[in-house]
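A single protein chain has been removed from this complex, and every other one stays in its place.
To keep things simple, chains are lettered A and B as they appear, and every chain counts its residues starting from 1.
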Amino acid sequence: MEGATKPLCQSPGCSIQVSRIMRPDDANIAGNVHGGTILKMIEEAGVIISTRHCNRQNEERCVAVLARVERTDFLSPMSIGDVAHVSAEITYTSKHSVEVQVNVMAENILKGAKRLTNRATLWYVALSLENVDKVVEVPSIQYTSPEQQEEGKKRYEAQKLDRLETKQRSEDIILPVISVDRQSKEPYTVGYSQSSLIHLVGPSDCALHKFVQGGVTMKLMDEVAGIVAARHCKTNIVTASVDAINFHQKIQKGSVITVSGRMTFTSNKSMEIEVFVDIDHVMESPKGKTPAATAFFTYVSLDKEGKALPIPMLKTETEDEKRRFEEGRNRYLHTKAKRMAQVQKGHCLPIHE
Amino acid sequence: MEGATKPLCQSPGCSIQVSRIMRPDDANIAGNVHGGTILKMIEEAGVIISTRHCNRQNEERCVAVLARVERTDFLSPMSIGDVAHVSAEITYTSKHSVEVQVNVMAENILKGAKRLTNRATLWYVALSLENVDKVVEVPSIQYTSPEQQEEGKKRYEAQKLDRLETKQRSEDIILPVISVDRQSKEPYTVGYSQSSLIHLVGPSDCALHKFVQGGVTMKLMDEVAGIVAARHCKTNIVTASVDAINFHQKIQKGSVITVSGRMTFTSNKSMEIEVFVDIDHVMESPKGKTPAATAFFTYVSLDKEGKALPIPMLKTETEDEKRRFEEGRNRYLHTKAKRMAQVQKGHCLPIHE
Partner (left out) sequence: MEGATKPLCQSPGCSIQVSRIMRPDDANIAGNVHGGTILKMIEEAGVIISTRHCNRQNEERCVAVLARVERTDFLSPMSIGDVAHVSAEITYTSKHSVEVQVNVMAENILKGAKRLTNRATLWYVALSLENVDKVVEVPSIQYTSPEQQEEGKKRYEAQKLDRLETKQRSEDIILPVISVDRQSKEPYTVGYSQSSLIHLVGPSDCALHKFVQGGVTMKLMDEVAGIVAARHCKTNIVTASVDAINFHQKIQKGSVITVSGRMTFTSNKSMEIEVFVDIDHVMESPKGKTPAATAFFTYVSLDKEGKALPIPMLKTETEDEKRRFEEGRNRYLHTKAKRMAQVQKGHCLPIHE
């Protein structure tokens, strides 16, 4: 094991160690740390070390940006309470790129056991801070032997070839119809702005009990509504109001929820977005989705002085969309009338008046 | 304003104040705090006060669960650096529910100015900690006057009626075809497990420069792949490996990214999931999506002792799915052969063998 960590780079400061205790939010309900948590730590070590290196001999301030990660195996699962030690070092530099090799060890500090869980290789390029489209030259590291440099060069050539191939493939690629094919939709239609997100319910969403706190759900609902509103009018948008929300179903830790939003109505200065929350019991037999909550969010668009901007009118296409638009208009007029009555009694006005 | 905060409940401990500074991640790129952040704080105050109240005179330990939020207006935008003061108090109790009224003030602590930004009314029910399907009786609060109790009762009846109506409506509702209609798909097909999430790129995703750090993107890719894997086999799944990932495009702060995953191949004990990251330039003119990265994740399913479980075989339906399955099989065999060669050289084995 220790052999794996003997220094390959003799330049000063070209290795780093990042350590952190694994928390409940880093893991799934069985207690296994997500691969994604480890990948994120690996990249944090990589970006620190390569940014530091690229600024070493350069006049021009620059940042390292991740260009490629080589194939990575997860050799052993990590658990909550383990300490993850990520050690990274620069192992090769070409004219414009830096190779970083990373080892991840998991340490059980209660038992003293330590084991290798990952090895990864990352490639960074340095971009100028002033002009981020400009690739900057990378200073060379000092190699411990000519063989080491030679082997690095081979790895560099191999990954370059692979990147080229992938690039061509990715241009060929027909984008999957997984999410809505937005490109085929006309701007300002319902389909154009409709959006959905999935959220895996983690421990921090359920601090008091094993169910999601209502506030977490509302935050996600507002997030989707905000994306729908931004897609529709492409300006700075803010929440103006939320209609009554009823919660029909408790949402358990470990479930996956889908939060979907579609625009239902636009007035001159406001948009109404309907949001649905559905529970997908991933671990249970296929009983489909259970609706958990729905609500109407009203958004307005603000200019830099905070004044409300006009909203492009929603284009309704189907009968359902037209009906929902009418229902939205009724809610809008009803609220407006109610608010006028309150204003006469001296109450505050909401944002969008 | 001050009038609104005079105590309505005379029981001890039935009001609470929660304050917090608004951070960059609480707000959009224009600096306006998300409505969702405020809704989440409101509910946090509500759940604390009502859980505390319900445990006051009860023998049985219980937790308060949000049942309904009344319509809420956002009266004034809040900014990064403002202190949000959320004060909540219990204003009515029925046999099984608690009404909490909340005021949110934004304080600019540098200028000393304070303004009302929200008023909200939340309804909680108390559930037994031992048996979360059992609704527990709520102790009554002490009212300041009979009128106060009478008005609370009216609000209680009104919301009860509305909840009943919504429930009926929600049963009528035809769920929107926003996301994939999973119910119509057969288990173990590609369409059945395919998933996607959207993520709004926030300041903490971009600490070093104005672009997303690669590690953040990889974490999201792993999250989607994990959901696809869990949907397919409905067991505890962990990442076994990630194929080389190439990053084609920088992703800017404020963009919305869509991360989509679909299963491409299953062997006896592993699943391969292809993941796509696409950038959606929400604020710019409609130029559709730009692909930013793709990768293949391999997942395995583990039992409680950490042993690999058999994986249900993927059912391919279209020509494209069959072709991708074959390509996946080739990658699988190629990796396996390569690994056997390494084992003979004495290297570590990854999780899934």
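Just a few scattered comments:
By our rule, a residue touches a chain if its C-beta (ideal position, glycine included) is under 8 Å from a C-beta of that chain, and two chains touch if they have at least 3 such contacts.
A quick note: this is a predicted structure, and the numbers were derived from the prediction, not measured.
Listed residues A:Lys95, A:Lys111 or A:Lys304: the one in touch with the omitted chain is A:Lys111. Subunit A residues in contact with the hidden partner, per the touch definition given at the top, are 16-25, 44-45, 47-48, 51-52, 55-56, 61-63, 80-81, 83, 107, 109-112, 129, 203-204, 207-208. The omitted chain makes contact with subunit B at the following residues, 2, 12-13, 16-21, 23-25, 44-45, 47-48, 51-52, 55-56, 61, 80-81, 83, 87, 109-112, 114, 129, 203-204, 207-208.
FYI, only the chains that are shown with their structure count from here on.
One simple way to say how far apart two chains are is to compare their mean CA positions; for subunit A and subunit B this gives 12 Å.
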